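Only a single protein chain was left out; the remaining protein chains are all shown in position.
Moving on, here comes chain A:
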Amino acid sequence: MSKIKSLEDLRRLRVEQERNEITRQNTGVQVIVGMGTCGIAAGARDAMLTILEEINKRNLKVNITQTGCIGMCQHEPLIDVIIPGEDRITYGLVTKDIARKIVAEHIVNNNIVKEAVIGRIEKQ
């Protein structure tokens, strides 16, 4: 590690590290992956890892959490996206491709990936 020689150096390091710590904060944007046995069997891990990869690549501030089976097993892998102030969107049969699209379209540009949506819960 080179020495921190100025306040600017320190702030650069801080920004870098803050990204690492977003996991411990509520960023507002949430991706919830259904990880019941049915979800895992249908490939939820692949979908989740793809989302994680995309988020890392694009430097986004997003929390990824998981939930158990919600009872629509035939649509697994299920992924919910919550953007503050917007409706909660549930996607079904999420492949790696759709997962990439969700990040690029929905999270970055706030355009819902309509063809994969199976549910919408109005904002509270």
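By our rule, contacts are C-beta pairs under 8 Å (C-beta built on N, C-alpha and C of every residue); 3 or more make two chains touch, one makes a residue touch a chain; residues count from 1.
As a working rule, contacts and distances are computed from a predicted model.
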Among "ABC-2 family transporter protein", "Alpha-ketoacid dehydrogenase subunit beta", "Heme/copper-type cytochrome/quinol oxidase, subunit 3" or "NADH-quinone oxidoreductase subunit NuoF", UniProt-listed name of the chain not shown: "NADH-quinone oxidoreductase subunit NuoF"
For chain A, the residues touching the chain missing from this view: 1, 3-7, 9-11, 13-14, 16-26, 33-37, 40, 48-49, 52, 55-56, 63-68
